[in-house]
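Left out: one protein chain. Kept in place: all the others.
Chain naming follows the written order as A and B, and within any one chain the residues start at number 1.
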Amino acid sequence: MEFVSPEGLRLDGRRPMEMRQIRGEIGAVAKADGSAFFEMGNTKVIAAVYGPREVENRSQQISDQALVRCEYTMANFSTGDRMRKPKGDRRSTEISLVIRQTMEACILTHLMPRSQIDIFVQVLQADGGTRSACINAATLALADAGIPMRDLVTSCSAGYLNSTPLLDLNYVEDSAGGPDVTVGILPKLDKVTLLQMDAKLPMDIFENVMQLAIEGCKAIANYIREVLLENTKQLEYRRGP
Amino acid sequence: MAGKSAATPSTYSPSPAPKTKRPIFQDVDWVRPDGRGFHQCRPAFLKTGAVNAASGSAYAEFGNTKVIVSVFGPRESKKAMAYSGTGRLNCNVSYTTFAMPIRGQGSDHKGYSSMLHKALEGAIIVESFPKTTVDVFALVLESGGSDLPVVISCASLALADAGIMMYDLVASVSVSCLGKNLVIDPILEEESYQDGSLLITCMPSRNEVTQLTVNGEWSTPRVHEAMQICLEACSKLAKIIRSCLKETASAPKD
């Protein structure tokens, strides 16, 4: 199948190095300590953060740092075919773990010993790149909750189809079976915290693809920073002089 | 074998189920399949002490509907549960595999357990057994219509038999709306054609409704009328339950 037309356009009309439209919004869940809505093209997710608070299950308490927990759920209507599957299937558990590890790496857990932080991400619509979207939403929600972090974590994926590196794969491109590199970075520290790939790629091409994904992450980081700045301005305005 | 079955045809008689399509329920006057009046309940038979191992139990038979309810406890709550200053009530309604005309259809009644819980929790004085749980297990032996009301009434008798403190006995009755008529205590056949149903659970001596569900389309005067019919029937039913309890208490102990 042809994923890049001779004119250099992808199936949804994007150029290979073009990201889908992204949109972030703070404060989607009223009762949560921090929450955010994040959209990458047709992929839409909501993240809510509860905590830091007392550890629910005493046996899980860690005496010198905070306990970070994460749960990833997909709505029944999030995919094209309606499915009703039990909660906690293998894929959800794996993504929960990936998100938890990524977020744990950037939260300053040692500042909040004996407490618990819950991150819940809910996928409303899945169109490829859900784990990236979830990580971006979780970052916004954590920042909204005022949880101390080393840096913002942002994530983006890139793939390699028709001998072209493609940024931010959508569902059709993702299910083509080509390599899909998901990268999460701490943009200011310039460090990679998440790197996943599930295919074979020559070393030099891999470097290119990963570099492309990192560029995507940086663009998202800039956007997220803008959203946060705008939110802070709003808060300041509401507080009055 | 073939000859034997011919000689005794009564042992196996697959009576072809009456395949009458929708009966003449729309008409103003029709006769109920069991010949009752519209506002006449089925004869009720109640008996306590059906299960020896339980702290209290009761058997109820309303027409073809036959249920057994056993009550266990108050006994220690599960260790995993947090401390609670009031008692807990745990209800479960199950069907035997042969309860319905088609085998194993009883699983359609998942909601009944929570309905039974809601109907009973308002009547039980949960403060009287802190830290403990009372289990109410209902088993529908045969489903003949109006299962839930029979289960609820029978459960209150079983609770009384177990000596659980209650504000009052709970009686429950349902009405079906069939065309223009309101039919009390419907049987299975009537229930399958009903346009709507109304179920009331009440404590007659306190004149309090603990549970009420309405289903299907009703006008307010109809609801009013149906509630009146049900409440009257409930108070009659409560008298029957009470007399059954008295009988048990006055019976000579062996």
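Keep this in mind: a contact is a pair of C-beta atoms (placed from the backbone, for glycine too) under 8 Å apart; a residue touches a chain by one contact, two chains touch by 3 or more.
By definition in this document, contacts and distances are computed from a predicted model.
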Name of the absent chain as recorded in UniProt (options "UBC core domain-containing protein", "tRNA-splicing endonuclease subunit Sen34", "Ribosomal RNA-processing protein 42" or "Anaphase-promoting complex subunit 11"): "Ribosomal RNA-processing protein 42"
Left-out chain, listing which of the shown chains it touches: A, B
Identified contact with the non-displayed chain, of A:Q122, A:N136 or A:T154: A:Q122
Options A:V4, A:V29, A:I95 or A:M112, residue touching the unrepresented chain: A:V29
Absent-chain contact - pick from B:R75, B:K180 or B:R206: B:R206
Residue ranges of chain B at the interface with the undisplayed chain: 110-111, 114, 118, 121-123, 177, 191-197, 202-203, 206-220, 223-224, 227, 231
Chain A residues that touch the omitted chain in the full complex: 28-32, 35, 42, 46-48, 50, 56, 71, 73, 75-77, 79-80, 82, 84, 87-88, 118, 120-122, 124-125
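Heads up, the rule we're going with is that only the chains that are shown with their structure count from here on.
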Gap in Å, rounded to a whole number, between the CA centres of chain B and chain A: 53
